[in-house]
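Note that one protein chain is taken out, while the other chains of the complex remain in position.
Each chain gets a letter, A, B, C, D and E, in the order it is written, and its residues are counted from 1.
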Amino acid sequence: MNLIQKARMKSPWILHFNAGSCNGCDIEILSCLTPVYDIERFGAVNVGNPKHADVLLVTGPVNRRNERVLRNLYDQMLDPKIVVAVGTCASSGGVFQNCYNCMGGVDKVIPVDVYVPGCAAKPETIIEGLILGLEKLAKMPSKPKKGAQPAEART
Amino acid sequence: MSTPEIAIRLFAAVLLAPIAGMLLVGLDRRISARLQGRVGPPVTQPFYDLVKLLAKQGDTTSRFQTACLALYLASNVVSLAMVFLGQDLLVMLFVVAFGAVAYIVGGFSAKSPYSQLGTQREMLQLLTYEPLLIFLAVGIYLRTGSFLAADVLRLERPLLPELPVFALTLVVVYCIKLRKSPFDIAASAHHGHQEVVRGPLSEVAGPSLALVELAHWYELPLLLSIAALLWATPLWAGVLLGLACLLASIVVDNVAARLTWSWMLRFGWAVAVPASIANLLYLYATRGGGS
Amino acid sequence: MRDLLIPILVLSPMAGGALALILRGRAARSALVALSAAALVFAAVALASNGLMRYTPGPLTTIDWNRVVLAADVVLLGWFLALAWTRRHPGAFSLALLQAVGFAFLEIRYGERLRVTQGFVVDWLAIAMVLLVSILGSAIALYAIPYMDEHERHHPGVPSRQPRFFALILVFLGAMNGLALSNNLYWTYLFWEITTLCCVLLIAHDGTAEAVASSNRALWMNLVGGCAFLAAILMLAHAQPIGEAMAIDRLVGGPTPYLVPVALLCLAGFTKSAQLPFQGWLLGAMVAPTPVSALLHSSTMVKAGVYLVIRCAPAMQDTGLTNVVALAGAFTFVATAMVAISQRNAKRVLAYSTISNLGLIIACAGLNTAMAVSAAVMLLLFHAVSKALLFLAAGAIEQRIGSREIERMEGLVLRMPWTTALTVLGVLTMLLPPFGVLVSKWAALESAAREPAAMVLFVLGSAFTVLFWVRWIGRLMAVEPGREPEMTEQMPALFRWTMGSVAALAVLLSLLVTQVMQRFVAPVVASYLQVGSEGFRATVADLESRIGSFPVLGLALSLLIAVALAVILASGRRAPTVPYLCGEPPAEGAELAPLGPGDRPAPVRVSGTYLERFFAEERHAAWMTVGGVLLTAAMLGVAAL
Amino acid sequence: MARMLRSVLHNAFSKPATRPFPEAPRAAFEKARGLVTFDCTDCRFCGACALKCPTGAIRVVREERKILFEPFKCIVCGACLEACRFGSVQMGPERRKPVYEKPVEVYTKPEADKPATPQDRNE
Amino acid sequence: MSVLGEVSGIARIEDAPLESLLDALRAYRQRQARFITASCLDRGDRFEILYLFDEDLRTVAVRTLLPKGAKLPSATGVYLCAFLVENELQDLFGIEVEGLHIDYSGKFLVTDTFDAPPLLKQTACELQLPKENPS
Partner (left out) sequence: MSEGTSVPFGPQHPVLPEPIQLRISLEDENVVQALPALGYVHRGIEKAGELNDFQQNVFLVERVCGICSSIHALAYCLAVEAVLGLEAPKRASYLRVVWMELHRIHSHLLYLGLLAEAFGFESLFMEFWRVRERVMDLLEMTAGNRVIISVCTIGGVRRDIDAEQARAIREELPKLRDEARRLVDSLLSDYTVRQRTVGKGTIPAALALELGAVGPTLRGSGVAQDMRMAGYAAYGELEFRPVTFPDGDTYSRTAVRAEEVFQSIDLVLAALDNLPEGDLKVGFKGRPEGAALARVEAPRGELIYMVVGNGTKNLERMRVRVPTYANIPALLTVLPGCEFADVPVVTLSIDPCISCTER
């Protein structure tokens, strides 16, 4: 592992976006920051600003209004970056399958790198998801390939 | 000062001090975490943050802001070097102010509402701490008869007993400069949980942000060495004093809520400035002590 | 040739002015202005290279020059009376009447004592002043040519008053040079009053009600100063033997028994420099066209006041008077810097800052040590250059955007990149190391370090100063991302040249601060102060005093390296991106209008902070005036005791 | 501020509250709702579990005698567990792990010799 | 279709025709009843709207029947806090509310991605995931 990869592994700055979740997963993400779980041990801080963030933690099934926000936040993050869908409804829509205003998961809007299961996802699982994502992040190229559009949804 | 000595001192200021600064920044976070009952990041965390930021894609809303931040970094380097070279303290503080102005102008040149609002608060912070630092320099002058940092080192007695207020105002300056509660008004330390997001740095990202992080590595030794002037003989006691001020500001950060800028202005100009002046007046009244 | 220099400096612009009234064509006028400018610059430089000298003009054919001066004085006083009468201003009229009566009394009672042999004494302070007036004044006069054309276009229908305007400007330049060079209080008084008259008439140039009201205020306040001046002459004439009474070099060459006249001269200086409580006229004067503000109200005429105080400094060494003067200056410095924070009008900010800096100069003169006087002289020079630049830039901005409001200048860097760059440069030279004004401020602080009151006020005032300057730059630089500056800014060639050269002068002078110190300041201090009080030593790299040093060269080099580095670092970055607006993407076509309530685009705006809650003018006007009045009274009182 | 000072100093001189995760994970609570799995040994492919599932995570393909389970739709509510009369749905206390790609688990009735393991299939 | 009869948990339902609806609400305001919310039911050709109030922990209601297509007078003049629910009625039921204090014109909760107001009975909600339960 070279220095840059190591640094990426050790300094994940987090942006958390609630894309219409029930708050369940959000408060668990917040729990991760607090003493009992303390993800700052891994250098993670919740920066709250896409321009500073390396990791986007998204919760919620994404609805028709916050879809544009999610996309915009993703675009504003600098490469390299990863997206972690936290919780069942971020992964697939979960319990909101009959809801007219829902899009059915984060991957309908932006590419997702890691899916974290659970409703609500437990802090431990979120930490595992974060670490899994960082392994991917570390290996990403520093400069995006020429012509690669950063924000293209997969579907 | 002979040329090799100048070279050694410059080397210490430009290359060694920031390493110490990096560790101090890391220690700061670590201690905060411990006060909060957490483990916290490793002390080398700032180093990894810096490397990561440098390896990120470049981006900015304003190239001009990046240039300003480079000037900010440069002013920190120069002012630290000036202290190490025993230069005039007033001029050194002007250089510090130069950096602050560059930082502010940069913040204004990013047209993000949060950057603008945060920068306006940054300006008020400058208004609060700038006089405190200059008063400190004048206080030192009144006992040493010189504004040169080099002359402080020649003293036989520590200055602190006669300049007690300035140790306290220094803690205030530390809190403001290191963005700690109750004065983390323009932006909080490494996270933007503020109504103004991250203030002047809201739009600064990637390598540009790395400039700021690097500047902090110089800023901490600089603040420390200002404190050290208050107990320059022996010098290690001064360094300890600086560390004590730093520790005090970390503790204050953890036992206080963030207050508002209007409170800060009132506190600065109704408490800290008068207290500094009182100390100065005492020095004037008992003039002749050291000079 | 040598003997011609002073007549050229004083009379040629006056003659040019008179001609401008007669030859009313634009081309002829422009040529006259250019010619006078060339003559002035040439003569000033020649005077400087010539160095110290004395000169008394021979009789004009058969008439003694004193007669000419007397006649001019009579005309002038009559003019004041008429002006006050037609403007229906009883206060001004009574002051003018008082002066006329006083003058008549002087002439009748002491007429003989007023004639001195030494007409002009050229020392380094005078040379510095002449250089300022001639070089900056010429630049501003040239700048005024395109400016006034545009100005007239903004006031259609009004008959052109340009001949009168340029006549006044040129006459004024001559009078300023005369004022600086004259060694004879009686003559100085004439020049002094001429500058007042030019000032009053120029403020009223636009003829609007506001302009006339401001002009009236300038009139009566400056007449107060005139009265004080006259009173000083009267007292001196009364107390002194014939032949020496009016010689400035004798009067103020060292400690003097005539403290009350000195205090009166200081009072006159206060009015001219708009120190508290006389700040009102200078603020009002901002209604005048901007070249007037640049010339009279920042870099030259108001400097006449502080010039007089600096001249007087040696006379009041080690007296209570000097302390009061220092305190009054420092008080003005702090109070006006503070109020400047709340100003939304760029010219008012400039005006307050001018008053504030003049206060600092006066305070330094009052501190009256070699270091302090050096600081005062340096500040006088550097402030004039930087402030002239700022006024010129403000004028250019105003003509383009049609407003003086700082808020309207938001993001100006995109629309007027060059002018903005010059403005920012001007501010930076006012504010930051290693530029001259800051070096002077450093000198001021170090010289004040042993004076508790002055020191505290200096520190506080400096803190306020930073705030309003930085705020202004901030508004100018607040740019919308993604927009590139229009690099082809249209502006008249004369604007470009005059502003460019003043800017170059500001930077150059700063780089040469040690040279300036050696050449102009040190001789002033040496000639003014007895040994015992040490000033600054200038080495190649540093400016040193006994208690500190300013590494001018080191800082300049560091700045150069830093700027180069900054440019390199900034240029490599990717193109600017949209700002973070809490996640909402910007609406189509408007980068700063994200969707808001009801999915409607809602523009984002941020206005500057003016802290009116703390620093509004009205909140502080009362105590500022009271403080000013008390301090001026104290000044006279202490002198009388 | 004084009271808070006591608290933070107390924290500074006592062991941090942080649990050593992931180095030494805590054992799951006995009754925790965790991993949902199927054991099709007794399954009748009746579809009751799918019908009750509020998220549509289960698809029962009766003709092929298969259960398709999408664990990343499952909210671990246990409704399927309660619906199944044949004990074919199990829920263990362990947590499901995060993944790069969402799997679809396919359960079939085990042949006599093969154990009942799910086959993962990615969609 | 009929209207609600007894509602368990609501102590009293008072019927108010559309014209005197605001007067009825005003009466409650005068009695200092706390406005809870309004609730709307799609009854085919008309809406049945209940305005719920709290009187010492008891729930009471004013009911009005609004023919489809008719305009509903806004209650915000009486109870300012009704602006939330009335905007919601515009969004979700497509009811036009007249005199609404803060009007989001149908984009309060939803963006305009629906062909018909989603809470109407006839609106076949497009389900993204078909329920394919074979049994």
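The definition used in the following text is that a contact is a pair of C-beta atoms (placed from the backbone, for glycine too) under 8 Å apart; a residue touches a chain by one contact, two chains touch by 3 or more.
Here the structure is a predicted model, which means the values were calculated and not measured.
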item	value
Of E:Ser20, E:Thr37 or E:Ser105, the one touching the omitted chain in the full complex	E:Thr37
Among A:Ala44, A:Val86, A:Cys99 or A:Ala138, residue touching the chain not depicted	A:Cys99
Sites on chain B contacted by the missing partner chain, in the whole complex	32, 35-38, 113-114, 117, 181-182, 184-185, 188, 191-198, 253-263
Interface with the undisplayed chain - residues on chain C	407-408, 410, 581-584, 594-599, 602-613
Interface with the unshown chain - residue positions in chain E	4-10, 32, 34-37, 39, 41, 52, 54, 57, 59, 79-81, 83-85, 92, 102, 107-111, 118-119, 125, 127
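As a working rule, only the chains that are shown with their structure count from here on.
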item	value
Chains contacting each of chain A and chain C, listed by label	B, E
Chain pair that, of all pairs, has the most C-beta pairs in contact	B-C
Most widely separated chain from chain E, with each centre as the mean of CA atoms	C
Chain B and chain E, separation of their C-alpha mean positions in angstrom	59
Set of chain D residues in contact with two or more other chains	16-18, 56
Per-residue multi-chain contacts in chain E, two or more chains	111, 129
Chain C to chain E touching residues, read off their complex	597-599
Of all residues in chain D, those that touch chain A in their complex	16-19, 21-22, 25-26, 54-56, 70-77, 95-102
Of all residues in chain C, those that touch chain B in their complex	411, 413, 424, 431-433, 438, 442, 445-446, 449, 452, 455-456, 459-460, 462-464, 466-467, 470-471, 473-475, 477-482, 546-551, 555, 558, 561-563, 565-567, 569-574, 576-582, 592, 604-606, 608-609, 611, 613-614
